[in-house]
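Below is a structure I'd like to ask you about.
In this view, the complex is presented without one of its protein chains, the others remaining in place.
Moving on, here comes chain A:
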Amino acid sequence: MTARILTVRDLSVRLPAAGADLAVVDRVGFELAAGEIVALVGESGCGKTLTAAALLGIPPEPGGRLEIRTLKIAGREYSSLDERGWRNARGRDIALVSQDPLTALDPVIRTGTQLVSVLRRHGIHSRGEAAAKARELLGEVGLPDPAGMMRRFPHQLSGGMRQRVLIAMALSCDPAVVVADEPTTALDVTTQAEILHLLRTRARDRGTAILLVTHDLSLAARVCDRILVMYGGRIVEQGPAASLFESPAHPYTAGLMAAVPQLTGGDPPVVKPLPGQVPAPGHLPPGCGFNNRCPRADTICRKQEPELTTSNGAHLREVACHRPQRPGEPGNPS
């Protein structure tokens, strides 16, 4: 077992609501090992992006609040860090690659200047040294002509190049953990494959732990070691990618999988959308939050919230479901 790089216990994100405040991410817990790529998957509104931001100590605007029991990165505890502490930790210990590289980069500042300023903020004081390091980083993420790249403005780069610049920025201080929020959603398939390869190589060579936030379960299964499935602000299933993809235990996971268009050699299975909508925060049904969309729900599911427990005795698998699907059971929702 490789070293644990990230340990999260009881991480909640609360938003002010009428009367009380509302846990839009509810007591989430997981671990990342060194060199591991783990996917956090779910539909829009399931809380995955809020979880990603919370890992960097960023509460949602306006008035959002984080409640974290344990957040350990490389052995150090971050749960009680203040904003000033977080400003130093972000980028250095844990870094974010966001979905939209065009809005994440400042449009009026040259790429190189932005990268250099990140490096200088984190301890490389000499401008020349920082510039040399910036060129090196741009080369490492596979950008041709790093020196020329440094002089360009973000709009002069293609989407794939911008995403590489953001990755270079995220990797600049050699953080232990990289959170990548839908890093390839805006990209073409060919570029997508290269960006994912870049992240994998980095994880393997440097032992960086990567949390890949995505709505695409098939991408998660192809690229990641493990998958965490989120619904209604909770982790409802987790396990090794191959095993989870082969036999999803939670009906939500199975439903998500049936919704992903496949590219098999022969005739692909027809996609089946999940019934219903993700409920708005605060409108989850009592009991299991998925029961109003679940084909397997019965009385207990409407009464009691299931806990995340070892699934069917399967190795390393956990599921929060009263009526999980057994392996081999033809139980996709329709």
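Note that in this section a contact is a pair of C-beta atoms (placed from the backbone, for glycine too) under 8 Å apart; a residue touches a chain by one contact, two chains touch by 3 or more; residues count from 1.
Here, contacts and distances are computed from a predicted model.
Enquirer: Between "Na(+)/H(+) antiporter subunit G", "ABC transporter ATP-binding protein", "Glutamyl-tRNA(Gln) amidotransferase subunit A" or "Nitrite reductase small subunit NirD", which matches the UniProt record of the unshown chain?
Expert: "ABC transporter ATP-binding protein"
Enquirer: One chain is left out of this view; which of A:Ile73, A:Leu196 or A:Cys321 touches it in the full complex?
Expert: For the chain that is not drawn, the touching residue is A:Leu196.
Enquirer: Taking the full complex into account, find the residue in A:Arg9, A:Arg27, A:Arg92 or A:His215 that is in contact with the omitted chain.
Expert: A:His215
Enquirer: Of A:Met161, A:Cys301 or A:Ala320, which residue touches the hidden chain?
Expert: A:Met161
Enquirer: Which of A:Asp188, A:Glu246 or A:Asp298 sits in contact with the chain that's absent?
Expert: Touches the omitted chain: A:Asp188.
Enquirer: Taking the full complex into account, what residues of chain A touch the chain not shown?
Expert: Touch with the absent chain occurs at residues 43-44, 144, 158-161, 188-197, 199-200, 215-218, 222-223, 255-256, 258-263, 265-268, 270-274, 277.
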